[in-house]
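Left out: one protein chain. Kept in place: all the others.
Up next is chain A:
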Amino acid sequence: MTRPSEDDLVTGDFVRSYVITGGRRLPSPTDLSLHTLVTLAPDREPPRRASPEVRAIWDICAGGYLSVAEVAAHLGLPTAVARLLLTDLAEQGHLLRRAAPPPAQAVDRGTLEEVLHGLHALFG
């Protein structure tokens, strides 16, 4: 066992996540999925008594679209918690969001093979 002393480091997040959410219900992921892209609406001022997390979101999102997953990772918060904060901001009209870009369309295998053959013919 470690010897107790003042110098032992206490790790773990200092401010617990349920304090950040204020014990509120977490929103379901259907609205803001991991891939949903969000950014700040133009010409917005942060709420006057914004928490440090909200101010951090403000800084992170100011520069363009970021996915919800990225925002959560930058904040070092569980996605569900970041999602709650983002939902708040979206409800206050501070946030623009759009669905994730659709996955690339599956291209016909025959076409791809033709392209490959064409390339082989050109460059050996």
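Note that a residue touches a chain if its C-beta (ideal position, glycine included) is under 8 Å from a C-beta of that chain, and two chains touch if they have at least 3 such contacts; residues count from 1.
The definition used in the following text is that contacts and distances are computed from a predicted model.
As stated in its UniProt record, the chain not included in the shown complex is "histidine kinase", which appears among "histidine kinase", "Carbon-phosphorus lyase complex subunit PhnI", "NADH-quinone oxidoreductase subunit J" or "ABC transporter ATP-binding protein". Not every partner is drawn; the one left out touches chain A at residues 1-2, 4-23, 25-29, 34, 37, 39, 42, 51-53, 55-56, 59-60, 62-66, 72-83, 90, 96-99, 101.
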